[in-house]
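With one protein chain removed, the remaining protein chains of the complex are shown where they sit.
Letters are used for the chains, namely A, B and C, taken in the order the chains are written, and counting of residues starts over at 1 for each.
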Amino acid sequence: NETATAPGPVPVLRRELESAVVRFAGDSGDGMQLTGGQFTLETALAGNDLATFPDFPAEIRAPAGTTFGVSAFQINFGQRRIKTAGDAVDVLVAMNPAALKVDLKDVKPGGLLILDTGAFTDKNLAKAGFATNPLTDGSLDGYRRLDVDMSALTLEAVKHTGLGRKDALRCKNMWALGLVAWLFDRDRKPTQSYLERKFAKEPAILAANLAALNAGHAYGETAELGGEHLAFSVPPARIEPGLYRNITGTEALAWGLVFGGQLAGLPLWFCGYPITPASALLHTLANLKQFEVGTFQAEDEIAAISAAIGASYAGSLGVTSSSGPGIALKTEAIGLAIAAELPLVIVNSQRGGPSTGLPTKTEQSDLYQAVFGRNADAPLPVIASRSPGDCFDCAVEAVRIAVTYMTPVILLTDGYLANAAEPWKLPELSRYQAFPVRFHEAREGFHPFLRNAETLARVWAKPGTPGLTHRIGGLERDDKTGNISYDAENHHRMTKTRAAKVLGVADSLPPQGVEDGAGTGRLAVVGWGSTFGPISRAVSNLRAQGHDVSHIHLRHIWPLPKNLKALLAGFERVLVPEMNNGQLVTLLRAETLIDCRSLTKIAGRPFKIVEIEEAALALLENRR
Amino acid sequence: NETATAPGPVPVLRRELESAVVRFAGDSGDGMQLTGGQFTLETALAGNDLATFPDFPAEIRAPAGTTFGVSAFQINFGQRRIKTAGDAVDVLVAMNPAALKVDLKDVKPGGLLILDTGAFTDKNLAKAGFATNPLTDGSLDGYRRLDVDMSALTLEAVKHTGLGRKDALRCKNMWALGLVAWLFDRDRKPTQSYLERKFAKEPAILAANLAALNAGHAYGETAELGGEHLAFSVPPARIEPGLYRNITGTEALAWGLVFGGQLAGLPLWFCGYPITPASALLHTLANLKQFEVGTFQAEDEIAAISAAIGASYAGSLGVTSSSGPGIALKTEAIGLAIAAELPLVIVNSQRGGPSTGLPTKTEQSDLYQAVFGRNADAPLPVIASRSPGDCFDCAVEAVRIAVTYMTPVILLTDGYLANAAEPWKLPELSRYQAFPVRFHEAREGFHPFLRNAETLARVWAKPGTPGLTHRIGGLERDDKTGNISYDAENHHRMTKTRAAKVLGVADSLPPQGVEDGAGTGRLAVVGWGSTFGPISRAVSNLRAQGHDVSHIHLRHIWPLPKNLKALLAGFERVLVPEMNNGQLVTLLRAETLIDCRSLTKIAGRPFKIVEIEEAALALLENRR
Amino acid sequence: MNLESPQRLQPKDYASDQEVRWCPGCGDYAILKAVQKTLADGGADPANTVFVSGIGCAARFPYYLETYGFHTIHGRAPAFATGIKLANPALDVWVVGGDGDMLSIGGNQLMHALRRNVDLNILLFNNEIYGLTKGQYSPTSRLGTRSPSTPQGSVDRPVSALAFGLGSGARFVARSFDTAQKHLPEVLKRARTFKGAALVEILQNCIVYNDNAFAHITERDVALERQLFVEHGKPLLFAGGRKGLRVKPGALKLEVVEVGEGGPAAAGVLNHDETDADLAHLLVKLEPPAFPVAFGVIYCDPVESYEAAVHRQTAEVRAKGRAADLAQLMRSGPTWTVG
Partner (left out) sequence: MNLESPQRLQPKDYASDQEVRWCPGCGDYAILKAVQKTLADGGADPANTVFVSGIGCAARFPYYLETYGFHTIHGRAPAFATGIKLANPALDVWVVGGDGDMLSIGGNQLMHALRRNVDLNILLFNNEIYGLTKGQYSPTSRLGTRSPSTPQGSVDRPVSALAFGLGSGARFVARSFDTAQKHLPEVLKRARTFKGAALVEILQNCIVYNDNAFAHITERDVALERQLFVEHGKPLLFAGGRKGLRVKPGALKLEVVEVGEGGPAAAGVLNHDETDADLAHLLVKLEPPAFPVAFGVIYCDPVESYEAAVHRQTAEVRAKGRAADLAQLMRSGPTWTVG
């Protein structure tokens, strides 16, 4: 009963855009994450580059219609390289007054609001805290509007399926998706096949969702949407050729860990305790049992890391993961892994703090904790991934360092990376260099703290190996025998050795490069982690304006790349934007004695591009 | 049957010394700590300045005669100001071969060895790992020796008390003490009264101990100890007038906390879990229930700090204490105290690490943990005490900061400070300024995050107050209402406010002064904590030799004193000696961008004076 | 709203001005109502009432009550509450948490609060799932529970909250469920007046991640057969009095018996003795289908509470009269004068 599903251009006047930012916002129950995800897929298949930002409420399922129950999904896509989810919104789809209330502030002046008027009831307006109705009180005058009673139109469209009102209304999100797909000339096929897979066993629900999707699309085609409600087109971007898929940081991380284990030739034991936003890694790995992967949900974070260390002791690769408060609980055991010199990967999906803080918001404020946050002289390597896809390579790198140097490694990601998706070019797995672990087996002269002269890694002799029975633990050990030692000079030597071993990781790293811009100049913007996108875009914007700015982005937080000091010394000014109150900047200042300046944003959200541009300009113009 | 107990000078030729270092060493069961403590008291009463260093074995009571069972107590005393327990030993009292084995390396060439030949049996020699008998193999040729069969002489001396052989032999330490007292012309009275108190109910044991003490003394008087075994005299030092006592860091800390509570007008709740070397504070406070002090031995460190925070929440002053690994476990809860802005004092008696490390040895390697060791942006004030007596003032200061700024405060001490004793001039308690807490009671406009405009401290409204019911917790709070807030800008503001509040503590501090030397010059040696003694002595030695060196010692680690950067900028070079692998130095470099150089010693023992002198000279001579 | 005085307040007076943010239909709403009723019935003074919680959906509880409240960290609420109670024994201190909070990460803190017998009212909302973190299985989830972290089903046996409580030395254990709006306030009242650590397990429906976990016990059609309400001194009857529990002859076990004409006594039905720890052990673990689930105050055997003992001991020390004089203390032991 719908013909508009046929592919091919719709005969409509479309304004071509370089890029566009769309945000879907509604109740937690409105399915906005799903809608956004499907639009992302359609957009990726249309050949655009893109970046997304899902923004969940802290509540599981807050009462309908409240502002704190608003769930939003933002996508930035374009024919140019897309680096962030976008500073400001071009099109806001608001499924109820609360969504409008929360998200309007991010819409560009003159931006398009698509509003489900059916949801703007008195009750919902009151719940959202509107004193007067924004649809009529003139407060939206500065925006373009598309007011449409999606609720009613959806009910109408799915009537024939016989679904009850409640279930029928749940198709509203597909109606909205259909409309937005029409607006940007996206193909609905991927969504249709998704729905067919998902509701294969529920034909009525499937039919209703498809009908809503198509009705929304048809509404765009047939309604009077000329004039200011002009439709758009965003032609494909020029991106590196290859096979692509969308990937979240969590998926990339999980696969990277599995692959790291394969490169090391070790089974992986992932031991974790749920915590937002880290739990998704546990869930993902729990579904990968076909690989040499085991998962263990422990009773708490301490048990989780303890079991992971136990697994490493027994000859597997132990991995654990959490977020700030949970990592804090693991601190004592991390010290043991350092002392016993066992490999271990610790993933920290950072979130807003201190304490419980803002559990569902992103932040990169656990750098201090990662680099310095242990009792005693207890150094370990720290790396950070910059984007969802980069989590794959960072996971592999973390495993490489852990097994090559017999050390725990902290891998920093964050809530944004964990949840956000980006198009990802599938890596050629055969191109990666393996780093197979050789367990120690020779009895001659064995003790557990024999070291590799080059890496300073101790030998790894696992239980079950005949003739190599030995004892290790957290007490200081004699560097000549591996037995407990309280000797003063030995302790000094061992402390220096542990530090040298970790610093030695830098020997295995390529020199720090420059992402964009020259190797010397007036200003270097130095970032780490998920600030990559906004810094990258800000620097390229500034360079396009003729400014002498370069972008340097660190994967290795500790040890720092060996050439970093020299590299930074080649710039007049250094700016360090961080989603924290200034942490990497402290490390850089201490290590380089260069007057690096901090730009902070501690708001649970990524930087806006303009924020970085402004700070960079201020430094360039010597205003700070 | 002994007349030599009469006071007054003994007619013997004594060589006057400026200072002397004596070490008592024996089996854990030999009572060396007691012996050392009593000799310390006798020496203090003789008017010398002094410093001590007790060195326990890690084992509770290791098998007799083993090297790892050796327990030692060192005292440095003199007629000049004494800053450390001494680099090298003048007189070693070795009660068995193991003690000689372990401690000989610290004796000065030509130093005096007092050896209990009765304990140099074949069995004991073997246990200590001597292949040949050092008494006869010439290996001790470079030393002066006093070989005496203390075991036999003690048995002889106490025979009349009818004690069994085992009990009788336990008086050997008193025999040794008697001899050393004679050697340095000390009055035995204090020890005699001590014994009378201690063994009031065991007359036979009392008699035996007194007899042994006197016999040792008499042996000195009557034996052929002329010639090379010349006796010594160490005349009184010129020290500040006043009433003195010996005090350990633990006692000073306990009393300082009690006094801090009094100045704040709050009851104190100390909640801890035993760990070496922090347990002694729990034990000391558990005996002070006559004050407004409660102690709670929790099931673990997490419960300990949680209960302490609970006590603060309820309107008491919560205090908790541990050592590195235990502090690690408290990290998550510290974050809550920061978020909820509740006062709390956290004492860390640092010990060797990482992990279990060297539990009975001292180290100052938890500075990173204290300053940086938490998830998220979670700053708190950190102070460190420099000497046993200084623990009193630091405890008061920690309480002042905690209640004035509504913040947890970390107070760093270490294993050395906890156990070591020094003469302490009793403070005039009435001279201290009180800082009485005023709980919030006004209902008008109340919310729990109302702030003092000057200190930025939030109000403290305790449960039980009518009309002020409210909820707090670890989720981010709105700065205008105190309610939970996920608002982006609010979180940024709150993070900045928390940081500003802690930095604001510096406004209440006097400018950083110089301990010794000029306020500008060629070299500043910057220390913190228990390195005070050796740095102080090293700098005064160098200054006496005409070098332009100054000593700066920090009590406040975070925030740093406001004038510190300017102060350090006045020196050509800066040296930072630490008993860790370089931690304060990182903070100073980051904060001042001055090329501070690190001197490290991670050996579980205080610096030797010469080690600091050498490093300082190297910098002065531009050798590093 | 801040309340003036402890004069007779209504349940609604104990509600704070914060919007309740649980999922619509969550069992926590009913428990909140029951607690408000309990406070009102007991004439609780809001100013002297403190709710302490860990982290989880259940642990949001304090925000919704117009009393003092402290939302702490995951699993440690019993320890915070211990500190609060030690510092001010006059406060009425409640601890609220979920099965994950109290039995997964917080098992040790719970055990020790119970063992010490700190005077706390401990409410364990057992929904057999981690709600707040979106549905992973918990230590009370039944064998085979499929969840995001156990896609093929869990393989570890659950712990029983009350068996764990008894094993830890609790002197008061009770059980009720969210929708039992008459029974629950009664049980809570007993917990509140018990001077010591009172552990109350409340079966709670998580409509989103573990809906109907207790339907086989709480649904109307099975309720009579599956619910045994125990009362001290009264016979252990259920199924509308048609069935009862008696000692299995010659064994140390209970068995179900039909109550005939002669009434419970004739059928050998046991009377509930809430001071009998051995009986409590058997009651807490009764399970369908063979047995009904026991609700009510299953065990209650008071001894001196921890904070009371601590303060008694302190008072004894002070009564012995060591002076609280710091200057004097400093001068005790050897001192000497210089100059």
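We adopt the following convention: a contact is a pair of C-beta atoms (placed from the backbone, for glycine too) under 8 Å apart; a residue touches a chain by one contact, two chains touch by 3 or more.
Just so it is clear, the model here is predicted, and its values are computed rather than measured.
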{"item": "Touch with the omitted chain, as defined above, among B:L125, B:L146, B:L282 or B:V526", "value": "B:L282"}
{"item": "Among A:A126, A:L426, A:A500 or A:A566, residue touching the chain not depicted", "value": "A:L426"}
{"item": "Omitted-chain contact residue, chosen from A:M150, A:I401, A:I472 or A:A616", "value": "A:I472"}
{"item": "Touch residues of subunit B, complete complex, unshown partner", "value": "59-64, 66, 68, 273-276, 279, 282-283, 286-287, 289, 295, 297, 299-301, 325, 355-356"}
{"item": "Footprint left on subunit C by the chain that the document does not show", "value": "104-108, 111-112, 115-117, 139, 152-153, 155-160, 163-169, 247, 250-254, 276, 278-279, 281-282, 303-304, 306, 309-310, 312-313, 316-317"}
{"item": "Those residues of subunit A which, in the complete complex, touch the missing chain", "value": "41, 44-45, 47, 190, 239-246, 255, 258-259, 262, 267, 269, 271, 288-292, 294, 296, 298-300, 302-304, 306-316, 318, 332-333, 335-336, 340, 425-426, 429, 443, 446, 462-475, 483-484"}
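Here is the rule we use: only the chains that are shown with their structure count from here on.
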{"item": "From subunit C, the most remote chain by mean C-alpha position", "value": "B"}
{"item": "Whole-Å gap between the CA centroids of subunit A and subunit B", "value": "47"}
{"item": "Separation of mean Cα positions, subunit C and subunit B [Å, integer]", "value": "45"}
{"item": "Geometric centre distance via CA averages, subunit C-subunit A, whole Å", "value": "40"}
{"item": "Touching two or more other chains - residue numbers and ranges from subunit B", "value": "332, 335-336, 340, 473-475"}
{"item": "Sites on subunit C at which at least two other chains make contact", "value": "55, 71, 73"}
